[in-house]
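Only one protein chain is missing; all other protein chains are in place.
Chains here go by letter, A and B, matching the order in which they are written, and residues are numbered from 1 within each.
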Amino acid sequence: MRLSSSKRIRRRGIGGDQILKGLVATAAILIVVLLVALAVELISGASLSLTTFGLPFLYSTTWDPYHDVFGALPFIYGTLVTSALALLIGLPVSLGVAIFLSEKAKGYRLAGYVLGTLVELLAAVPSVIFGLWGLFVLSPNLRTYVEAPLHKYLGFLPIFSANPIGLDYFIAGIILAIMIIPTVSAVSRDVLNAVPNSQREAMYSLGATQWEVIRKSVLPYARSGIFGATILGLGRAVGETMAVTFVIGNSTAISSSLFAQGYTLSALIVNQVGESTSPLNASAIVEIALILFGLALVINIFARLFVVRLTRGARFRA
Amino acid sequence: MEAPRYPGGQPKFETRGLKAGFGSTWVLKGIDLKIPPNKVTAVMGPSGCGKTTFVRCLNRLHELTPGAMVEGQALLDGEDIYDRNADPVAIRRRTGMVFQKPNPFPTMTIYQNVVAGLTLNGVRDRKVLDHAVEHSLRSAYLWDEVKDKLSDSGASLSGGQQQRLCIARAMAVEPEVLLMDEPCSALDPTATAKIEELVSELKKDYTIIIVTHNLQQASRVADYTAFFYLGKLVEFDETAPLFENPKEELTERYITGKFG
Partner (left out) sequence: MATSGLSGDRGRRRRAFNRLMNVLIYAALVAAIVPLVAIVGEVVVQGLPQINLGFLTGLPRPPTIPGGGIFNAIEGSAVMVGLAALIAVPLGVGAGIYFSEWPESRLSFISSFTNDVLAEFPTITLGIFVYLVVVLTTHTFSAIAGAIALSIVMIPIVARTTEESLKLVPHTLREASMALGVPRWKTVIRIVISTGKSGLATGILLSIARAAGETAPLVVTALWSVYPVTNLWGPAGSLPYLIFYYGLSPYQIWHGYAWGGAFLLVVFMLGLNLSVKLLIGRRFAGVRAET
């Protein structure tokens, strides 16, 4: 039995092909529209603040709802300080983990798999739970065993000068460091895995120790990929909201001490959105969100130049 | 080129100035060829000569690759399949294709694989499907080996069996032309022999075009042979005369193994 009794080969109108393509292309367009709408809305919501304060908003340190004067510097500062701290501590640890999983665990596949899984699971812990733990467990312990001694003996240094109460830039930075480890180590590990074995073998055959091989041949080869991983980690740290809110102390003052209370862009938004006292206040908060948006956008796009995908099996342009 | 020797009458497929390529490169540079009906025509030539591209033009599969270009005409029973109003889907129902590497659908059973062309086009009648399964599998010389495990996964068969499954799948939609792109290149000699035997049987009901780089295979199964070189049709003739007495020097050099 023939499927089509006629041998006709003429076309028959609009096909399902066009409909499917149209539908899914619409979904794709929507994603672009979403990002554009996001930018537009933020700019529009911040317009009052933008026109009132102009550029000085970025370097003004006053955040005073009562007098309707606002400036973003304390929060930009806080975001940068905590993120820098996060990278300072998180990057070496992430690299260490990545090196372990990629170079050393090759002989112990099960151990590597289990340990790798444990690190990945860290990424599955919600930020708010990091915050809860940070507040009730990490903060008191760090204050007693790290901050207090540092303040006592090295308090003459500006960064250790404030009296630590366990809610400050420092604790926030530590928490962020922990939170970026899964991201940075996962991407770094993939980058390291992508280094061809011939590189290593060449070094080994010259009589190098394992660490020398890593330092002189693997790491340089993977340099730009690891740089990209770092940028991604920075992006994560900058955007982190809930964990930071629990432990940063929520103070709008700037201080050079790591043990002082502070604020970040994201923490400010979360805490103050429901409490704006005037349209200008609300607009200023949206402008803070706009700054955060811009920062995250730049970091993300920059990271894309070095690492294409965060999911495993990524394609690299390293 | 002399007029080919075959019984008169309308060719099943006739290409006129068929050109095909990708991006800015033409792989096929103008092919004028008449494929006789109910015969096996082999398309041969060294790598890169365009034989696979040619065959993929006959069922309009070539154009699915991004950047693909096609020009010229290909007449199926006298109607140009590249006419502006032609429906590629309808054309593909009249041609069946078997690929280099067997590609049964992994999420389907053997049964489902065979009738995929029917079920995906809306045929639901169980009796019709059962009949098609048995008929196609018998024609593909596979029925006895799988009749008791029709609900096993298509991927559970050996390479040769998978390829015969793919042949059965292609036949179940009852095409008129069977396009085979080096169907035995991934198979061992025993499986290859089985398929060659099958091809000789099938030509009674189908026009078969088989791409092959294996000269012995062509001489075993093909009634006619077309020799391609660098995108052009060099020679076309009945197989035996072509092999024994090639008219073109290029053909002779290929057959005697001087290149390709």
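One rule holds for everything that comes next: contacts are C-beta pairs under 8 Å (C-beta built on N, C-alpha and C of every residue); 3 or more make two chains touch, one makes a residue touch a chain.
Remember, it's a predicted structure, so these values are computed and weren't measured experimentally.
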| item | value |
| --- | --- |
| Options B:G21, B:P36, B:G117 or B:G160, residue touching the unrepresented chain | B:G117 |
| Sole contact to the chain not displayed, among A:S49, A:T82, A:S185 or A:N281 | A:S185 |
| Positions on subunit B contacted by the hidden chain, ascending | 59, 61, 64, 66-67, 89-97, 99, 101, 103, 105-107, 116-117, 120-121, 166, 169-170, 173, 179 |
| Residue numbers in subunit A that touch the chain omitted from display | 3, 15-17, 19-21, 23-32, 34-35, 37-38, 41-42, 44-45, 92-97, 99-100, 104, 115-133, 135-137, 178, 181-183, 185-186, 206-212, 214, 216, 232, 235-236, 238-242, 245-246, 266, 269-270, 273-274, 286, 289, 292-293, 296-297, 300-301, 303-304, 308-313 |
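Everything that follows uses one rule, which is that only the chains that are shown with their structure count from here on.
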| item | value |
| --- | --- |
| Subunit A-subunit B separation of Cα centroids, rounded to whole Å | 54 |
